[in-house]
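A single protein chain has been removed from this complex, and every other one stays in its place.
This part shows subunit A:
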Amino acid sequence: MSTLFVNEEAYPLPEDPRTTLLDFLHQHLAMFGAKKGCDHGQCGACTVLVDGERVNACLVFAFQLEGKSVTTIEGIAKNDELHPLQKAFVERDAFQCGYCTSGQICSGVALMDELAAKNPSAVTCSADYSPKEDISERMSGNLCRCGAYPNIVDAIQDVIALEPQ
């Protein structure tokens, strides 16, 4: 049977191929952590990880992910222990209404892996840039209408500082 894995559990693919990953999470698995914002890949509220890479869950059909592993915000914390980035969001007050937060955190978790892998960004092609500018560029796919950006960037920087370089 065709399956995809969500937070390490196997699930059969939905029968209707029109089902996006986001709708699959919401309507089939009752996992509402990934949020439906714009539903057109423009806001990042639905960001989840697919095989460790961040994607917009609203712009991918579930059938495209046959055999792939999806990690949602529900799978970011381990054994009731918050992920360091989740803790940093709390400590830095990196959210207001919270609607975009699950996408921001999934995006931030992937961002740290991308930095560790030394993936370039548009900013790293500039003459001089600050780590803050680089994080902002890399997080530009996650919009926050409350404008919590400064604290979000600070929270990510806090966790990067904790990671062995």
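Convention: a contact is a pair of C-beta atoms (placed from the backbone, for glycine too) under 8 Å apart; a residue touches a chain by one contact, two chains touch by 3 or more; residues count from 1.
The criterion applied here is as follows: contacts and distances are computed from a predicted model.
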The complex's invisible chain, by UniProt name, from "propane 2-monooxygenase", "ABC transporter permease subunit", "Oxidoreductase subunit" or "Cbb3-type cytochrome c oxidase subunit": "Oxidoreductase subunit"
Just one of A:Val6, A:Val60, A:Ala88 or A:Ala148 touches the chain that is missing; which is it? A:Val60
Subunit A residues touching the chain left out here are 16-18, 20, 39-41, 44, 47, 50, 53-56, 59-61, 63-66, 107, 110-111, 114, 119-122, 124-127, 136-138, 140-141
